[in-house]
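A protein chain is absent from this complex, but the other protein chains hold their places.
To keep things simple, chains are lettered A and B as they appear, and every chain counts its residues starting from 1.
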């Protein structure tokens, strides 16, 4: 592929601290570039281990026009393959989730085992070598139960750093010992980058997210300092120090790590206190599941958040976990999959109420979806021009946007071989 | 922007007296050009004063992908702005019509007053200058209550000529003292130029518009002269002379003005007699509202029509007004907004019946919409070729088409700066 000179110019002209030029939110050509360079060459969060608890369980994921199946094999390993038969190209798995013995193409019954090996087909003649026609594998990364895939032949090596850093944070919540109680698929009417920019700030929370504000500190996501708020800010800072010390003394790493920039596999984490009961992102900020996760014994652990570039965010509380994966459909539509998990032994109606666990983020998702759509409507005007991010409340948005531009620049440098967009697509 | 050589060739090859080559009706690239040059650089009719009677009232208008809000400010001035927040680009106003105190962006509460001035926002730091982030204004023109906008930095100056010429015609109908009794939004499945071509002739009326023919003279919109029709034509001509004299003696300018060609702001007007009762474009050609407009005292004033390039037509009768605005949605869809108005003091059920006022043009719009759609279906064939306009009944279509080509030629000449189509759109 060649990155057109129009796009190269747009990349080089991006102004730091400002939203992107309109074509980055509108152009099908740039979306193709995003799929090739961002979603095709980086580690993408797509599922959790409880999506596929048993051998043969699979989950299907669409990254733009690319379909991938993530499967648990008979040795309990997580594998991923392109969802494309090596015979005539038929899609193999139709359901978003399912369970199979082998992967059998419904068209002509070519049959692959759970490691992707072609083990059976008819009529192909003596010269046909099955070994040349195994499913095409996709790289899998696993951080304490969070499953990432990378479509590139050579995935970014810095995933291992992220894994090493993040496992101590996440492991105590025992994601693999959770069960999914709800999975919601929303199609947002906006470019995936608007979904991500919206996620990376809470400047919009006060006016838009009444449910979320039931558990969230006003100052948790930035503010402009002023004489009026100086006392409250200091109070909040002291609280973070105290709570972080308390949590770490319980063996729960909680300090902020911010590596959202200047690397291929970029992320941020922090455990933050919640208001009122301080236990969970619920309407009353108390736990919504009485069966705490893993070996946790304390309820008021605030919320451990984990954000990754380009497409995920996660909240781990003492009682439940919520994970989010945003994947482009086309230039103006994004699939957002949200997964709510509680301890696998928690009993509905006894230990937890599904509505209580899920209502805050279901409401928040809906509100965010509206904000993304309205921004998409605005930026398509010829008279839109990039606007300034707040230096106080939109720093993480700038880091996302900056990371995105960096990654395109890196792709431009390595060019042809790295970005194999198909002719004529 | 560059107008591609393909399009330049198409423009230069247009044959006078014939419909346009197919790409002008089909091509998304040419639609972009239309939005930039025709709708982006000319005066476009979009609303009437009664759309926004009170301070804070707004109406939202979409010109292709460009969204504009027309607002009445606290000093009763009509203002227009791009419907795009200067922060992250969010659309500001969602409803087609509404009323606001200030214009508050729902995303992060950036707040603009009704003159477009940014008056409030949070978290932007000390260096942020509100004055650099006011809403982007759009030029407004007002002809006796008909509201036009122009998106260009420097609108065509000849609007003032049209205003000067037309105000004496329209003012007696006192549009600003009317109220809207119905507003209909139709999406026509055709290119906006097919909507306009259809509007500019009545050759199709006999076979397609039974309701409209209840009040319309057969010869009002052209005919091929023949020995058979010579007497009736002479009769009609004599009638026009007599009626025009009568109307003008009442202080109602009625003579034809035809400036549909060879200028940026092009238009045509004429007051024409109606058949039978001769009062109004209704099923029985009698007035449908007993409360006559303005200071008018006579019912049989025929119909004053006002046509503008590129996108509007209007009919003023003694009792009611109908205005039409056609705006492109994309290459093959057009939004037609029709507005029916009567005197603001007329009382429904007493002075007028809403069905009687609106039924002729509601039926006619529907019939026209079908004709536009069928033409769109036809011209997409590779075997369509431009066909001849009738020299007798389609002169005004030729003037529209010719004006359109002239304006593209003018844009080609002034090229780069005038036509800022965004890269990668």
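FYI, a contact is a pair of C-beta atoms (placed from the backbone, for glycine too) under 8 Å apart; a residue touches a chain by one contact, two chains touch by 3 or more.
Nothing here was measured: the structure is a model prediction, and the numbers come from that model.
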* Asked: Who touches the missing chain here, A:12, A:77 or A:109?
  -> A:109
* Of A:15, A:65 or A:355, which sits in contact with the chain we cannot see? -> A:65
* Asked: Of the residues in chain A, which ones touch the absent chain?
  -> 35-36, 40, 65-67, 82-92, 94, 106-109, 122-125, 128, 133, 136, 151, 420-425
* **Those residues of chain B which, in the complete complex, touch the missing chain** => 6-7, 9-10, 19, 22-23, 26-27, 29-30, 197, 203-204, 206-208, 222-224, 371, 374-375, 377-384, 386-388, 390-394
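Operating definition for what follows: only the chains that are shown with their structure count from here on.
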* Structure fact -> So, in whole Å, the Cα centroid of chain A is separated from that of chain B by 47
